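Since the structure comes first, as structure tokens, the remarks are kept for the end.
Every protein chain but one is kept in place in this view of the complex.
Labels run A, B and C following the written order; every chain starts at residue 1.
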């Protein structure tokens, strides 16, 4: 299948480029009979939108969502939703200087090789702006999941070499990094600002925890819950790694350390991260994503143009020096989409 | 979709339990007109089969493959292949003692919760034996890929805390851990044997490198090449993490360090791991998988039975003390399946 | 899958209700590097739009299409297109009188049973207006197919008991019924106008012929070319039957009559309708669709309300007395979508 759709029964099909007319998504498989307003979606988009703080890009897209179908008198009908965000601050001409250059870390070279044509305006479909559509669709899934008793919370746990030493979820929305540790957050902000001023950027790690999933969710063999979460999260352009539960730490563990014993109260530990054999255990689902440093830098970098000439490039655009704060709601959105899809798959099994 | 199929245009549908009649796979989307013999497949199955060395389970499944369709006079016809392995050494009764117990680290509890029924004979579909079907299908993809000039090689780089310090691919099949460093391998074997004798097991990390992929392979947005590789690899029951290129190491890197510059000879570095924006760069694709320690242990562990009673369990079966050596061909197989699928997706674009 | 998407590699996802904000479609899998303008699409929408003649509804939707993504400098990029038609002449209040009634022949009852909720404004997703999105997407496929040398032409061959006795394709766009016989067309118009004036409507048969398909297109077994055409055409709300080549006439034929012999110039006859074993023969593909009479009638009809009370209903809306003329471009569009999809499937096989 061409790659612009995701999900089985809760299925999204996205469209749009950073500097075209609009970005958006068709959402199919929505629970009928649920109240749904643009505000339900806007609140999540506002968490992703640019210009939220000193450490995010000053590009000023209001990212206002419009629901153009699938709603009748404020209620979902069960038919497909169109969620659309018209582009306001598109400046395609800002990219004319780099139209023949391959920006390091960007998909310029690979898209040209794939399609034989390149939309140089802000990366086309490879733009981070594409994720606004995911957040919009995820907000719909999130509302359905809330009614199922499920909460999904992501947060930054590492920026550069600075790591959170606590998991205080109450502070996530109170610091510009969306970290779960205010002390670490202060250091992170300092480090990010320093690198931004140097025309550089920095990577990080985002963790996501999911509560309220009953045991038994997930499909066997190829559509294991962690496999579909990995698919969804690794489909974010900035993500280079995914791990669940013990993750890469499992390599250094013995079976006796890693196995989660059970007693009459349930699982005693959670190295599994809430999923065994691809199916939820009923414990908290925990995963982490490695987020690469922003590719667009105002520092000079070596590259070539489409004719193979070597050249120095600076990306003067408006970019985030660290992707973590704004990828947090995107990771939550993809998780919500996968989970709602699996609730529907499980419902199809039950009778 | 129910989870027993994988792939878009090169598509596999698997079946079979460890202790039922057979395991196997229907392979659809096979290139017509290619010579294909059972021997082509058997050679890969032999790399996965039990009993290869002192550090693998002594279960003696010959894992002999039969091709029952899709072949005419030794040549693929383009129609679906049935690859089947009849079970020989099934001992369902060996599991009768644990039929009411939830083995720690196993999917016993989650399958019961999902399906309301449990096939206790060696984990049913959650058995590692399910991966024989993947290896069989992967061998078909591998042969097609070889004709495209693609090679896929996986190997163990870490067991417990012991890490390979070189990447000598010539030694992989010459040591029982399938490590890429003979010195490390000797230590690894010692450690694995020690833990085996203690009734314990150990985790590790497997790396996979893929050569010969032209630039331009992979789909945008949701079906990025790394997302589909992650899906395939994370669908292996023992895998807890996946990373590509710089992987989790990207968190501590700056953009200037992480971006791969280009000069007239192409990419100067390969932190991307051969994929940018979901599409291949033409450089080597490199990813790693975190492999958990084997769950089945002969040491006593705490668990409960289906009635909630606490009990001590020992799994006296025949199990590998480290999964890495035998998961190497499985990881290669899943990679081959994903890659051949994407070659076909790309071909569908080209005209 | 929820039902708002269609196709494998050329894949469309539609949205929108007759009396909501917009109708439209995301088109994925579009050939990159092709010139495409809104005019290319508009010309087909104009063939479907209301108000074209005395025998079509006077509802005045201009049905102006906007392409909001997937195009760069007038050329397709290979990424997903959003084609959107904002609703202009929506009059949701016009339906308030019938909001608790089940209109005979309409999906009011079945949608309520399925979703537990009903969007009574002009049938919601069951509205014929939904087909505008199909025509828009089909126009894109048609342009690609034209470059492949394929033409798709549908036309009315029967209205009520009046049948065309010739197949003069040059007159199709020159008569309001889109019949292939001007004499028959004149009679058909008379009959349609008579029934319209009586508050009644009439059915018909539309034929479609496809030229330029090379031999070898179509997939074996379940995705036979005629099966996918049947799926696409039978997914039109007004279509009650589909037949290819000899169609239902084959029942009365012997094998010697029905088999198409071959000589050195190829097939001598074409009872197959251009497809054998699901795969194109290279001959003209010919199929026919049975089109039911319009359900909305201004004549009084018996029905019940949602409480089960018997009541008389008249549908005073603005409706076509015969669906044939306006379904012609829709049938062509669905054919184009299926065929372009199969060209891509075949391309995926070829190397």
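Quick notes
In this section, a contact is a pair of C-beta atoms (placed from the backbone, for glycine too) under 8 Å apart; a residue touches a chain by one contact, two chains touch by 3 or more.
Values in this document were obtained by computation on a predicted structure and should not be read as measured data.
Of the listed positions A:57, A:79 or A:335, the one in contact with the omitted chain in the full complex is A:79. Considering the full assembly, C:297 is the residue among C:208, C:297 or C:339 that touches the omitted chain. Think of the hidden chain as still there; on subunit C it touches residues 1-6, 8, 14, 102, 104-107, 109-111, 113-115, 123, 125-126, 130, 158-161, 195, 200-205, 214-224, 226-232, 234-235, 237, 240-264, 268, 272-273, 275-282, 290-297, 299, 301-304, 308-310, 345-346, 349.
On the side of subunit A, the interface with the absent chain consists of residues 9, 29, 31-32, 78-79, 220, 344-345, 347-351, using the contact rule stated above.
Of the residues in subunit B, those that touch the hidden partner chain are 1-5, 8-9, 11, 13-17, 20-24, 26, 28-29, 32-33, 66-72, 75, 77-82, 84, 114-117, 119, 121, 124-125.
In the analysis below, only the chains that are shown with their structure count from here on.
The two sequence copies subunit A and subunit C touch through a face in which the numbers common to both exceed half of the numbers used overall.
Geometrically, the chain at the heart of the complex, using CA-atom means, is A. Among the other chains, the CA centroid farthest from that of subunit B is the one of C. Averaged Cα coordinates give subunit A a centre that lies 26 Å from the centre of subunit B.
Separating the centre of subunit B from that of subunit C, both taken as means of CA atoms, is a distance of 46 Å. In subunit A, the positions touching at least two other chains are 1-5, 8, 14, 114-115, 125.
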